[in-house]
Structures are given as structure tokens and as C-alpha cells.
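For this view, one protein chain was removed and the others were kept in their places.
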Amino acid sequence: MPWNWFDRPLPADWPGGYWWHLLVFAVFIVGLTLTMVMIFIYLERRGVARFQIRPGPNRCGPFGIMQPMADAIKVLFKEDIVPDKADGVLHWLAPVVAFFPALLILAVVPFHNGAALVDLDIGILYVIAVSSISTLGVVMAGWSSNNKYSLIAAIRAIAQTVSYELPMVLSIIGVIVLTGSLSLNDIVARQSVPFIFFQPLGFLIFLIGLMAEMNRSPFDLMEAESEIVAGFHTEYSSMKQALFYLAEYAHAFGGAAIISTLFLGGWKGPILPPLVWLLLKTVLVFAIMFWARATLPRVRIDQFMGFLWKGLLPLALINLFFTAAEVLVWPDGLPLALIPINFVAAGFLIVVWSGLIKFGGGRVAVQ
Amino acid sequence: MTTALEARKVAQQLAGHLHGISCEADKNILWVDRESLFSVAQLLKTLPGLEFDYLNNLTAVDRFDYFEVVYHLSSVKHNHSLVLKTKCFGRDNPSVPSVFSLWRGADYQEREVYDLLGVTFSGHPNLKRILLWDGFDGHPLRRDYL
Partner (left out) sequence: MVLRTEPFILNMGPQHPSTHGVFRMRLTLDGEVVVDLEPVFGYLHRSMDKISETRTYQQIIPLTDRCLDYLASMSNNLSYVLAVEKLADIKVPERAEYLRVIMAEMMRISSHLMAVGFMLNDMGAFFTPLMYMFREREKLLDLFEMVSGQRLNYNYMRIGGVSQDVPEEFLPALKRFVQEMPHFIDEYDQLLAENEILLARSKGVGVLPADLAVNSSASGPVLRASGVKWDIRRGDPYSIYDRFAFDIPTGTAGDVYDRYRVRIQEMRESVRILEQAIAQLPGGLHRARVPYLLRPPVGEVYGRIEAPRGELGFYLVSDGSIAPYRLHVRGPSFLNLTALRDMVVGWKVADVVVILGSIDIVMGEVDR
């Protein structure tokens, strides 16, 4: 059929030769990440501006598309200030540690059938492991800055990581149960119907976990601007600050690519080339994120932890249980009739569960 | 409409409860001497029919010979108001009793008066400068400051 010409898998060492493969893909991933970061920054600034009934940046180039470039140049020419009592080495290392996991995630994301830097058999496990490294960068930044706001942010980051990883991983297991494979390319190849239809609850849980992991509003507790100034990067300036900024959006891109791969059918889609489909889905996921950012107030740390432990974790377990039961009943692929049932069940569970739990504590008695 | 109580009548009301205290009345201003300020204020707050539960304003005026400490009291319950005044003499260390324990609203206002005019309020738990920094020399709102 002409509309799925891309289903033909590329050879594992495309475009030929082990080293050529690595070089081409490494350059491609870095280039793509930086480009997408610029596109994301532009989209977010313009999009949020539209939510806020203002035009947004529109002076720099046609429709303001050169604005991210101008921002970058401005930031590069700033003075690099390190606080007097800061731990110099850690302070320097933290933005790097925060940034590189975002690139590492993309190493296993298939951009085409079989076209990834490496198609690991344990791809998704690798993603989970690597993506939590950026928390280390945050903690290092918070600790080394010798700033109390940063320290609070670092402690929040640790507490938060433990909380969101569990429901996130459990919701991924739902997908793994459906496919029986940990390889991301296999997961995409098995999605004749995007898994969001069989896993609506899992998709939501993963999305929320992702927003927490990437520090996006309403869960941006680590850099809560109105509370702890800029959180972990309060004491950062110039290129290092830019690297944190870059890391945030690169992580958003990586996370959005993973969620598109797991739940939205990855590179699959009619007519357009697979890479375009993947990027479109990524942008869609990112749009949901900045929509939430422009609309919702921030939750408090105890409410957030309560929400994750009491709300999302049990729901993720229930979701896993139901998925496993469905796969046991229909081992040769789920019938399409399950789709509406899944959605109704997910909605029902969310409504019932949100009525059952109370997020966070109230006033703490002191003295 | 908030009725400004006549100080004379208030003084008569108080007279039955307080002995040996002279209240002077001047239209709606009740003058008390600073020794009896606290007990009068306490009565004004608690006496049924008066119940001044709200301290609108507390400030002081430098009259060179003495400092005039002014309390604007009103009652949210009865919607009436009264001005309570006291004189405290001496420029080196003028002192009046604090009404902090009666009205929490006096907290910052007494600190401000202490800060800017140098009137100390004995019994205030945390009497230190509020608008100016610690170690500031002098009290700028006194008429002889500059």
C-alpha cells in the first residue's frame, strides 16, 4: 500500500557501516534536539502569549521566529557568576549532568522503522534509568550553589523523584504487557492501534509523571518561581543557566518523544514520512504541557506527593491489573470493542478515586 | 454612622469603676494620665456598652514640653468611637504603658512611634525599631530633629 511505505524496516546499520551509522545518528540526534528545543521555546512563548491575550515575541525575524536565537546570544554574552562559597566543581558540573540524559534518551527512540541510534532490547528500561540522572544534576546544582532556595529545591527534587518514578514505571509496564517487548521499535511496530486507546489511564499517568519529571507547571516545584525564586538554578547565570534552560526543553522533547513512541504510535501514521509524524506527535504532547502551564496554578509539595502516592500509584496498579487481565483473556491481540470500555473505565476510576482521597496535609502544629 | 462618644459621659461611666483616677474630657477626647492609661484602656475594652474592640490608630505628637500619645478607638459591635490621649513628659526617655496585651493591632504602631518619636512603651514584648534600621541615631519625627 502506498500510504505505509515506511513500514519497511531500515537495516540496523543504515546508512551502511557501523561507524557511519553511529556518526550520522549522533549528529542527527544532537542537531534535531537543538532544533526542536528552539521550536519548542518559540512555540511555548507564542502559545502561552496567545493564552494570555498578548502577541508574544514578534519582532525578531518573521513572526518572531528568530527569538530563541536572540535569547541564546543574549545569554551567552552574560557574565558567568559563581557564588563565593559555592562548590566550584559541582557548580560547574551540574548543568552538564542535567543536560546530557535528555540526549541519551533519544539514543533509543526510533525515528523510522528500525532507525534508532541503537535499538536496545531493553530500550524502555534504559530510558527509565537514564532519565532520572537529570535529577542528580538538579540536586548537585541545589547543593553546590550554597543558597537556601536552591537547597530547598534540591530536597524537593529528591522527594519528588521517588514519588513520580513509581507510577510512571507501572504505567509503562502496562504497555510492556501488551507488547511483550522492551524494545522501543518493537513497541511501535506492534501498535496497529495506538496504545492510548487501550491504555488511556496509563497514558494520563505517564503524562503527569513526565510533567513532574520535566518540572513543568503545575508540578514545577523545583523551580517554583513565586516561592523559591528560581529554585535550583537561582545562582546560575550565563551559559550554565542557558544549559539548564536547554536541558529543560531537551528533556521535554525527549519525554514527549518517549510518550509518543509508547502511547501514540511513534513514527506510524499515513501519508507523511515517519520522522514528521513523530515530531508532530511530540509537538502535540508538548502543546498539552504548555497548555497546562498557562492555565493551572501550582500544587504544593505535600499535595503533590499525596497526589502521586495516594492517587496515581494505586491507579497505576489497577491499570496494570486490568491490562494484564485483558491480555490473559485475549492473548492474540485486544479486540477494538475494548476501546470504549477502556475509556469509560478510566473515566470512572478517575472520578471515583479523586473523590476518595485527600491531597496533602493541612496546617502542621508547631511548638 | 459611627457616633463619636462624648468623652464627658464616658468619663462618668468609668468613674464608677475606677478610683483615684482623673480623666479629663474635652469634647470627644478623653485625657488620662499615663499611670492610669492601661487600666482605663482595659475598662474601655471590656466595659459593657463601651467595648472598644478595635484600635484604629495609634500615634504620638511632639509638643516640645511633652509627647501626646493618641489612641483612636472604635467599636465594631456598637459602632462608636473615642479618642484617648495621654501626655508623657521628658525628652530623654518618655514612657507610656503598652496596650499590646489589649489590642494586638498596637504591636507595629507602638514600634513605629518608638522608632520615629522615641516614646517607649513599657510592656511591649518586642519593642525595637521598625521602619529605620537598628543603630539609627535619633528619632526623626521629633520636632527638634533637624
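By letter and in written order, the chains are A and B; residue numbering begins at 1 in each of them.
Quick note on the criterion: a residue touches a chain if its C-beta (ideal position, glycine included) is under 8 Å from a C-beta of that chain, and two chains touch if they have at least 3 such contacts.
All values derive from a computational prediction rather than experimental measurement.
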item: Sole residue of B:83, B:96 or B:127 that reaches the chain not shown, by the stated touch rule; value: B:83
item: Hidden partner chain, touching residue among B:32, B:55 or B:127; value: B:55
item: Residue ranges of subunit B at the interface with the undisplayed chain; value: 1-2, 53-57, 59, 61-62, 70, 72, 76, 79, 83, 103-109, 116, 129-133, 140-141, 143
item: Interface with the unshown chain - residue positions in subunit A; value: 48, 51-54, 148-149, 152, 155-156, 217-218, 220-221, 224-229, 293-303, 359-360, 362-367
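What we mean here is this: only the chains that are shown with their structure count from here on.
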item: Separation of subunit A from subunit B, taking each centre as the mean of its C-alpha atoms, in whole Å; value: 62
